[in-house]
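Apart from one protein chain that is not included, each protein chain of the complex appears where it belongs.
On to subunit A.
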Amino acid sequence: MSDLHTELKRSIIEQLNLEDMEVNEIENDEQLFGDGLGLDSIDALELIVLLEKDYGIKLTDPNQGKQIFNSINTMADYIEKNRTR
């Protein structure tokens, strides 16, 4: 697991107040929404804020979100390619 993957899991647990969850309980390819972690629409907005705050990425097309926030793997991949910090 890369440092970015672990960092993302930590940030998600902290930002989304998933207090009953540990880093090692989130699989890299697990769906973040729906049947996986069960995140909701407000969590999606928090993830958009997280991308901008921590990695300087501003999502201009909301439709991108569905693909980017599919899993930790897809988030990490998108961040690697687009981060400005």
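Following the convention adopted for this analysis, a residue touches a chain if its C-beta (ideal position, glycine included) is under 8 Å from a C-beta of that chain, and two chains touch if they have at least 3 such contacts; residues count from 1.
Just so we're on the same page, contacts and distances are computed from a predicted model.
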Candidate names "NADH-quinone oxidoreductase subunit D", "Nucleoside ABC transporter membrane protein", "3-oxoacyl-ACP synthase" or "FAD-binding PCMH-type domain-containing protein"; UniProt protein name, chain not shown: "3-oxoacyl-ACP synthase"
Sole contact to the chain not displayed, among A:53, A:66 or A:83: A:53
Chain not shown, touching residues in subunit A: 16-21, 38, 42-43, 45-46, 49, 52-53
